[in-house]
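My questions will all concern the structure given below.
A protein chain is absent from this complex, but the other protein chains hold their places.
We call the chains A, B and C, going by the order they appear; numbering starts again at 1 in every chain.
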Amino acid sequence: MTDLETFRQETRAWLEENCPQSMRSPFKSDKDACWGGRNFQFQSDDQRLWLERMAEKGWTAPDWPTEYGGGGLSRDEHKVLLEEMSRIQARPPLNSFGIWMIGPAILKFGSEALKQQHLPPIVRGEIRWCQGYSEPGAGSDLAGLQTKAEDKGDHFIVNGQKIWTSYADKADWMFALVRTNPDVKKQEGISLVLFDMETPGVSTRPIKLISGESPFCETFLDNVRVEKDQVVGDVDKGWTIAKYLLTHERSMIGNMGSTAAGQKTLAELAVDGVGLEDGKLADPMLRTEVASWVIDSIGYELTAERARDEAKSGQGVGNVSAMLKYAGTELNKRRYELLVAAYGSEGLLWEGDDRPAGALPQQWLRTKGNSIEGGTTEVQLNIIAKNILGLG
Amino acid sequence: MTDLETFRQETRAWLEENCPQSMRSPFKSDKDACWGGRNFQFQSDDQRLWLERMAEKGWTAPDWPTEYGGGGLSRDEHKVLLEEMSRIQARPPLNSFGIWMIGPAILKFGSEALKQQHLPPIVRGEIRWCQGYSEPGAGSDLAGLQTKAEDKGDHFIVNGQKIWTSYADKADWMFALVRTNPDVKKQEGISLVLFDMETPGVSTRPIKLISGESPFCETFLDNVRVEKDQVVGDVDKGWTIAKYLLTHERSMIGNMGSTAAGQKTLAELAVDGVGLEDGKLADPMLRTEVASWVIDSIGYELTAERARDEAKSGQGVGNVSAMLKYAGTELNKRRYELLVAAYGSEGLLWEGDDRPAGALPQQWLRTKGNSIEGGTTEVQLNIIAKNILGLG
Amino acid sequence: MQKLVLTEEQQMLKDAARGLFSEQAPVSQLRKLRDEKDALGYVPEFWNQAVELGLAGTLIPESHGGSEFGHVGMGQVMEEGGRTLAASPLFASGVLGACALMLAGNDSQKDILKGIADGSHLVALAIDEAGRHQPFRVATKAEVQGEGFVLNGRKTFVVDGHIANTLIVSARTSGGERDESGITLFLVDPKAEGVSVERTTFPDGRNYAKVTLENVAVSADAVLGNKDQAASPLQKLLDIGSAHLAAELLGLSSEAFDRAVAYMKERKQFGVYISSFQALQHRAAHMWSELEQLKSMVLKAFMALDANDDQASMLASAAKAKASQVAELVTNEGVQLHGGMGMTDEFDIGLFMKRARPVQLMLGDFRYHADRVASFKGF
Partner (left out) sequence: MQKLVLTEEQQMLKDAARGLFSEQAPVSQLRKLRDEKDALGYVPEFWNQAVELGLAGTLIPESHGGSEFGHVGMGQVMEEGGRTLAASPLFASGVLGACALMLAGNDSQKDILKGIADGSHLVALAIDEAGRHQPFRVATKAEVQGEGFVLNGRKTFVVDGHIANTLIVSARTSGGERDESGITLFLVDPKAEGVSVERTTFPDGRNYAKVTLENVAVSADAVLGNKDQAASPLQKLLDIGSAHLAAELLGLSSEAFDRAVAYMKERKQFGVYISSFQALQHRAAHMWSELEQLKSMVLKAFMALDANDDQASMLASAAKAKASQVAELVTNEGVQLHGGMGMTDEFDIGLFMKRARPVQLMLGDFRYHADRVASFKGF
């Protein structure tokens, strides 16, 4: 038996023993996710137990080094773990911007002290993080940020405003881009800093979207003290790290074009809404549009697959994340417009438990942000034109 | 009886008496048009007779002053004449860039001597004109033209190359834009000059298009002598006249979105090509596209009508020619793509007399030029954005 | 042929309407109604002012208290109301209610018109039974009972249903569920026994209701028009309604477009105004072109309706189809061009998108009307 097969058997046995039954089913709603942090209210003892057991093995961050609390798994072992979790429909034990975003950045760019300080609590789900990048005036021009960090010897005093901070009102720490040098090219005076959200001068306000409540907040920074040892990487060199994280984010958002497993497809939903006649969608005009969408979505999903396969094989043009982000989010917007058309007025019911299309109106409106957040469609097209096609 | 009614009765009687029977039917092909000029071969005695009779009354240019050979008709009389000609399906006696383009420019901007010299022969169809505007290097940047006119005292020596000169190989005279001053802003050193195509140094070469033979030519100007009294308006001030003529041209080309009287509509042709099932186009997907086109074309035709009505009433935003040019030509391109789809391979037959869709492949290819000639779609969108929406 | 321009009188009405809506029913009014979950769903003070200006009676003959200004006139009012997203019973009562009575009502039924014109009597049309508009697919039944009828069924998407004094209900008196013949219109008192009206909430915060009819007894007088033969006047009514909704979509799309263009001129990115980006300029120019075409189609449809032109139905459908398409384009682009700000509830631009979709769907979306245009054109 190979080592990997041994690992699979051990993992399967461990999961069988340690994953509570109630944690072996897909999330029913967003509320089922475990985010951890100082003030997190566990939904159940099972949820807490599942997090603790996984964190103890470092499997909340399976591929991080064990010295920082991670699982220390190889690429292949990591894959086996995911497969075995998927086999029993085990829920992810922890949703975390710490694991997804700032953790990898600290691992790659941070000092040893920062690693020791921040990574273990992230793995254990003790500290919940939020991302302070965008600012009201900056928009697509992220590097044009204005939040100012004044050098005070051993610390900075930070003043400014962040926007689109997901869960800022629930997070314990923030990683933020701030301007530490206003006198150089805009990309060259930016630093990535970390601070506790309980620091005096930090306040947040939730943002209501056109689709209703949202995890987004505005964050106001009013003379906030940030210690110098909380800078990731070098002072004024934060833009490199930011770009690294943005590419990461873009490929996550791009995934929206796909239909998640278990979710009904657009075609199925259209049939629910419109009905069939002689085996064909009863509205031939809508059928044309849905067919066109289905074809495009096949292309999108295969392209995402091909990009992964090419990356593994060391082939392909490389930076396709801009294209996937563009195509995926535009596809998702079209999907929801077609759903609204398929259900008609019944699909626009804003409230109530017995709506035939559920929260469709809110979801439809929410998709409009897909082509704005994480780099607008326009920015993605600029990137493709300039970086890939060499137009300029 | 009002004067206008009298005029109508007299006109009707005159036409009845003077319009030969064979001139009372729509053109069967482009070849039926009478272009006049030194070398024109009349198709029939009737065609020649019809031109001569109309020219004698000045009705080849009904609204030009009688002193230059025109009809001297008022706006209302002109309308009555067109109505009465249309009533008996009288063919236009003369197609002429002289009447459509350079004549009006000379009337508005030219010296008395130029009017005396050029307008009467235009009215009589004795001199055929062509337009020398575009140059190979200029494209959309018309004002960037390079054809150079060197001042030699009482004349210019012109060197350069023109392209897209319609019927240059058949025309007697050319009106051309040339650069008389290379040292000022590009729009400010251009003059509009007139010269005989038989002048030494003028040569032409027909251009073959993707659709086949075309009236377009390249025109080479090699040390061509142009008398100074053949400048329309002031030297270096030709750009104003050019713009006046371009707007005129744009609105003529824009008309392409409409279906000419007597021509079958797209819907009718699609039914010919595809057939009906239960009263509906047998291909439901194509039906969706044709319906969408029909709706857009209704919008286009009504907008052209509204623009005319608003202009008459002194209402509206005014300069809508860019929009009509844009919408009309894009519509025409879509029309022909849909026709190709409707007829399928039988519609692509390139040769032969018994083709079910006739010269469709050539027409389809020719439409691709609609959004390029007379100012590209991109230029029209720029004009709308800048001049109408104030974006910039 | 009539010129495709407004007469001086029509232009004056349009200007007056614009003044009223922008001052007395700005977008902030709709926002307030929505946020406060206002029970009526419109502001009576504003409605009174609109009535005072004669707007409710624009389509009603002078003999019945209206100003008889025709569809072109009322269309200008609808367009201007679209610009400010004004909430009022104008469309339900002043367009659909008034025209239903004018098309099919007998003399005594037409007495209601006076109440519509003076704003005291509100009417709502209860036609749809499913999410997608299929006006001749009627399952609601009206069975003869003595001298009158008894009604059973469910209606949905009833505009201003919960504030109506009279409901106009389509029901089947004969034929199968999909037959065009056999449909009859009834005037129903929403307070009658067996009628329940439930207000529902939509993204645009406007008034729509579900109406349930359970053994509702009505007298023979309640029949509007001829028994079994509602299809023809109903179709005419829906043509009229579609044209007026196209006008509303034109108004809201024009305003959303104007706001997007204004935002482009004030928002800077990468140190320059975003109005200087050619890709955005071309998209804006295309939208403007589309809006101009729509404007012509809407005006022509109204003129054809006023002239009883035999192309009126086709033109109304073409206008509604195009309006639905343009509204979808422009409201989506409106949010996109506003960037992140466009996604916030705080900015108004999202409200135009939220209003557009219900109006697009109402009385048939692009697909419904494009299908009709194709049929009219014989393919």
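Definition applied: a contact is a pair of C-beta atoms (placed from the backbone, for glycine too) under 8 Å apart; a residue touches a chain by one contact, two chains touch by 3 or more.
All values reported here derive from a predicted model rather than from experimental measurement.
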{"item": "Listed residues A:Phe97, A:Tyr326 or A:Tyr343, member touching the removed chain", "value": "A:Tyr326"}
{"item": "Among A:Thr288, A:Ser345 or A:Asn370, the residue in touch with the chain that has been omitted", "value": "A:Thr288"}
{"item": "Contact residue for the chain not shown (choose from A:Arg87, A:Lys152 or A:Arg306)", "value": "A:Arg306"}
{"item": "Candidates C:Thr166, C:Gln281 or C:Thr344 - the one touching the absent chain", "value": "C:Gln281"}
{"item": "Residues of subunit A in contact with the chain not shown", "value": "265, 267-268, 270-271, 276, 279-281, 287-288, 290-292, 294-296, 298-300, 302-303, 305-306, 309-310, 312-313, 315-316, 320, 323, 326-327, 378, 380-382, 384-386, 388-392"}
{"item": "Touch residues of subunit B, complete complex, unshown partner", "value": "134, 139-141, 144, 163-164, 207-210, 212, 273-274, 283-286, 333, 337, 340-341, 343-352, 356, 361, 365, 368-369, 371-373, 376-378, 381"}
{"item": "For subunit C, residues in touch with the removed chain", "value": "277-279, 281-282"}
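Going forward, only the chains that are shown with their structure count from here on.
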{"item": "Mean-CA-position distance for subunit C and subunit A (Å)", "value": "41"}
{"item": "Inter-chain centre distance, subunit A versus subunit B - centres from mean C-alpha coordinates, in Å", "value": "58"}
{"item": "Chain centre separation in whole Å, for subunit C relative to subunit B (CA means)", "value": "44"}
{"item": "Per-residue overlap in subunit C, given as positions that touch at least 2 other chains", "value": "280, 367, 370-371"}
{"item": "Junction residues of subunit B, two or more chains touched", "value": "287-288, 291"}
